[in-house]
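In this view, the complex is presented without one of its protein chains, the others remaining in place.
Right after this comes chain A.
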Amino acid sequence: MTLWDIKVKQIAQIHSLSSMLSSAVSQRLDEMGFNPGQNVICLRRSPLKGPVVVQIGDSVYSLEQNVANKIQLA
């Protein structure tokens, strides 16, 4: 399961970042708090497969499909 499959209000744990992501993007996600073992909560989904909104640690982020589906959940 990836972060793109998460449902509203669902809580999940980050497993890993896909190697499909460029190293720069991976590193940025890492710095934003998308670290293995970190809890993530889905706050909302947008219509028409728009970006997903998640809370991770102390911040709220919105990610589009081609990033969210490269973040593996445990």
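The rule is simple: a contact is a pair of C-beta atoms (placed from the backbone, for glycine too) under 8 Å apart; a residue touches a chain by one contact, two chains touch by 3 or more; residues count from 1.
Everything below uses one rule, namely that contacts and distances are computed from a predicted model.
Missing chain, UniProt name from the options "Glutathione import ATP-binding protein GsiA", "Ferrous iron transport protein B", "Imelysin-like domain-containing protein" or "Sugar ABC transporter permease": "Ferrous iron transport protein B". Although one chain is not shown, part of chain A still touches it, namely residues 22, 24-25, 27-33, 35, 43-44, 46-51, 53, 55, 57-64, 66-67.
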